[in-house]
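Heads up, one of the protein chains got dropped from this complex, but the rest are sitting where they should.
Here the chain labels run A, B and C in written order, and each chain numbers its own residues starting at 1.
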Amino acid sequence: MRNGLSHMGKKFGSDMKILQSKPQLKLGLWLVGFLGLAAACADESKPLNTFDSDGEGQGPKATEIEGLITPIFAIAGVVFVLVIGGAILLTIKNRVKPEDYDPEDLPTQTHGNFSLEIMWTIAPAILLAVISVFMVQTIWDLETKNAEGELDVMVIGQQWWWEYRYDVDGDGFYQDANGDGVVDEKDAELPLTLALDPDDVVTANELVIPVGQQVDLEITSRDVIHSFWIPALNGKRDAVPGRVHTWSVEADEAGKYTGWCTEYCGLSHARMRMSAIALTPEDFETWIANQAEPAEVPEEDTKEWRGRETFAANCSSCHIVDEGDFNYDDYDPELITKAAPNLTHFATRSAFAGSIYEIYLGDKDGDGQDDTDANDNELDVSDYLILPQEASQEAESSADYRANSAQLKRWIQNAPSQKAMAPDEQRGMPAFPGLSDEQLDELVAYLATLD
Amino acid sequence: MTDSITLDSTDTHGHSDHDDHAHPTEKQYWIVFVILAVITAVEIAWSYMGLEGPALVVPLIIMMVVKFLMIAGVFMHLSFDSKMPNGRTFYLCFGAAMVLAILVFLVVLAAFEFQI
Amino acid sequence: MTAIPVEDAVEVADDHGSDHHDDGHHTSLGLSNMKLAMWLFLGSECLLFGALISTYLLSKARFLTEVLAGNPEVLGTLPANLIEEFQAEGSVEPLFDIPFTSASSFILLMSSVTMVFAHQAISKNDQRNTRLWLATTAALGSVFIAGQVYEFTTFYNEGLRFDGNLLGSALYTLTGFHGVHVTVGIIMLLSLLVLAFRGKLNQDRAETLELVGLYWHFVDVVWVLIFTIVYLIP
Partner (left out) sequence: MAVIEEPLALPSGTTKARRPLGAFSRPRNATGLVDWLTTVDHKKIGIMYGMAAMFFFIIGGVAALLIRLQLAAPNSTILSADTYNRVFTMHGTIMVFLVVMPIGAAFANYLLPLQIGARDVAFPRINAFSFWVFLAGGLMLNSSWFLGGGANGGWFNYAPNNGAAFSPSTGIDFWNLGLFIAGIGSLSGAVNLITTVLNMRAPGMTLMRMPVFVWMTLVTQFLLLFAIPVLTAAQLLLLLDRQFGANFFNVTQGADPLLWQHLFWIFGHPEVYLMILPAFGIVSEVIPTFSRKPIFGYPFMVFSGIAIGFMGWGVWAHHMFVSGIGPLSVTAFSVATMFIAVPTGVKILNWLATMWGGKLILNTAMLFSIGLVTQFTIGGLSGVTHAVAPSDTQQTDTYYIVAHFHYVLFGGALFGFFAGLYFWWPKIFGYKLNEKIGKWNFWGMVLGFNLTFGPMHILGLQGMARRMQTYDVSMGFNLWNLVSTIGSFILGVTTLLLFVNAWKSYSEWKAAGRPNVGADPWDARTIEWSIQSPAPEHNFDVTPTVSDLDDFWHQKYAEDDEGKLRQVATGDELAQPGNGEGVHLPAPSYWPIVLAFSLPIVGYGLIYSLWFCIPGTLLTIISIYGWALEPADDLDIDDHGHGPDQEMEPAV
């Protein structure tokens, strides 16, 4: 397809040159452009594509939107051809060469035609009225909520990563903000805190959802406005601090669906990506059960254990690794948002730092192919599930399937050099130039145990 | 000084001689003032009646609008000036802005009300 | 620039001066340029105040919601007694001193009448009364401002900070911005007064005075809105 496109591009360019001499070709040129557009949009290697004419690999919401917009594109295309074609035809037909100019030779002086003009006032209005009917229908369709008891997830945007809280116990609350051990409406009324409802699950960057279910999202933010967007599953919805916006996603097929933050949110807006991972309901159950477990403490005096010490000294002021006894009261990260990614199950994710870096490299499923591509839709989902159960233990030893430790080390040592951040303004992760190479190794080893 | 060039009017040639007789007299001003004062007193009294919701708000708003119209109409001569030829331009400039401001910001406030 | 013989200008001026007092030149609409311009300007002010009033309404509502919900961030910005009163009343009413503000509103209303009389006086070329009424208007305006300064001090002493919470920011901004308008009006009145005392404010200048009057009445009208919306409907 890429070849096809560049071919199209060449054609586009050469037509343009002809255009200078022959304006007649303008129309043809635009048609080529439009075909190119259609062709380009059908190209499946575009993980964020919104205009997927065959609708494959899309969730029902996205498909519904597309069902609405496709005929509108068609109507626009017709108007486009009529107006532009008309303009070009009139130009060509009615042109007078400068040398033929004769002041006495005037065209008929028409001043207007009332009924004609009324006609082209009313006709588009009727057309638009018809479109409106379908449009309003879709607007409200997109707002429908899932049934009671189905999965709800709170989506929290912050500079420059996403946090997800799963309402596992289905009580509709996500935090125990006043720390009284009872999760109730009072907690919901308080401002967003880190303190999680102990029965719920929290993760970052990757939204894991079960296939074939509408998952309702409650979207909010801890700092500035972000926008949550997984194009293949639904349109976007802004994450506005102080407000909770409902929205939903649903995937028909298992797979990885990428997206990125689409409301400008400052420095690293371009590096605030995310993805949704759709698992079969059974896989999803396994996954969530694992997430609910506390982190395991590594054996004493191992490499991992020393990493844990370093972590406690340097990192746990911001990052939570919940070993079952975590106390939110003693915890106050030096960040405007008061939150850094929860690392309790870090190793079960596939990408970090706003989904811009892979956590693992190499061939995960042993089929001889490198599975490394943060934005590859084709990723085999079962790869994803291997991680928590088997793979991570051998992560480091396995030659073709290993933690992306070089990148992780670079990140821990100097995160702002890996992703634009402003730690001095309490936005983003600071650099740790003081950590020795050995300490970094130990830290990475420790992080790899967090599955 | 030549008299050949004039930037004279088009729609209304020359300028209408609207004069003070079109404006209210001193006495009328006082009357208006007294009415305004009375309305204000009623407003304040109303706010002390311990009412709530629409019963409180609606009469207050009505009285506010009446006061507004009286000041704009009488003190600012809107109702008199607008009788001059083309005086409706006043309405165009000020009234349009008033209406626009009210509508637009009502919609804004409504948008915050009906978030669902 | 073409050289302009001043004589010409003066002649024109004289010519002009003999025209009707508040509307001397011939315009397409038959309204004077400046009066039209003034109305246009006031029209745009409507939108400005509209935005500020809406901001106030919204901010106050949000503030109250947070106070009633007991958001510690918000509660921390106010003394406990105020919070208790707000929560008890479910409104910000306890902050206000209605009788006091009513009195100052009344004073501002009164100044509109005196402004009208100043205009009447000048159109009769009654210099003495023009000065008198101008001075009275300016004085009433100043009393209003003094009242507002007093009121702000009270609010401040009660613990309402401009940079503390939404209510403080919005209330001080809206009323303060109106106060700035009144102050500008007072300065214009005083400038007119100086002219009047120097004998330079004659009947020909009636329109200038009328324009200041329009501005003054507008500021008054805005206060009518603010008084009802902010103070009487808290």
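Some observations on this one:
Please note the rule applied: contacts are C-beta pairs under 8 Å (C-beta built on N, C-alpha and C of every residue); 3 or more make two chains touch, one makes a residue touch a chain.
Fair warning: this is a prediction, and the values are worked out from it, not measured in the lab.
Across the whole complex, the hidden chain's contacts among the shown chains comprise A, B, C.
The residue touching the chain not shown here, chosen from C:T77, C:T130, C:Q148 or C:T228, is C:T77.
The residue from A:L90, A:A313 or A:A406 that touches the chain not shown here is A:L90.
Check A:P210, A:P231 or A:G255 against the missing chain and you find that the one touching it is A:P231. By the touch criterion stated above, the residues of chain A touching the omitted chain are 2, 5-6, 9, 12-13, 16, 19-20, 33, 36-37, 40-41, 43, 45-51, 62, 64-65, 68-69, 72-73, 76, 79-80, 83-84, 86-88, 90-91, 94-96, 98, 101, 103-114, 116-117, 120-121, 124-125, 128, 131-132, 135-136, 138-140, 142-143, 159, 191, 219, 223-225, 227, 229, 231, 234-238, 240-243, 245, 260-271, 336, 356, 373-376, 420, 425, 427.
With the whole complex as reference, residues 1-11, 13, 89, 93, 96-97, 100, 103-104, 108, 110-112, 114-116 of chain B touch the missing chain.
Panel shows chain C; residues 1-4, 6-14, 16-17, 25-29, 31, 33-34, 36-38, 40-41, 43-45, 47-48, 50-52, 55, 58-59, 62-63, 65-66, 71, 73-74, 77, 162-166, 168-170, 173, 177, 184, 187-188, 191-192, 194-195, 200, 204-205, 207-209, 211-212, 214-215 of it touch the chain omitted from the view.
One rule holds in what follows: only the chains that are shown with their structure count from here on.
Chain centres here are Cα means. That of chain A falls 52 Å from that of chain B. The centroid of the Cα atoms in chain B and the matching centroid in chain C are 15 Å apart. Those residues of chain B that touch chain C in the complex are listed here as 1, 6-12, 14-18, 20, 23, 26, 29-30, 32-33, 36-37, 40, 43-44, 46-48, 56-57, 60-61, 63-64, 67-68, 71-72, 75-76, 81, 84-87, 89-90, 93-94, 96-98, 100-102, 104-105, 108-109, 112. For chain C in complex with chain B, the residues that touch the partner chain are 8, 11-12, 20, 23, 25-31, 36, 39-40, 42-44, 46-47, 49-51, 53-54, 57-58, 61, 98-99, 102, 105-106, 109-110, 112-113, 115-117, 120, 123, 213-214, 217-218, 220-221, 224-225, 228-229, 231-233. Within the complex, the chain C residues that touch chain A are 69-73.
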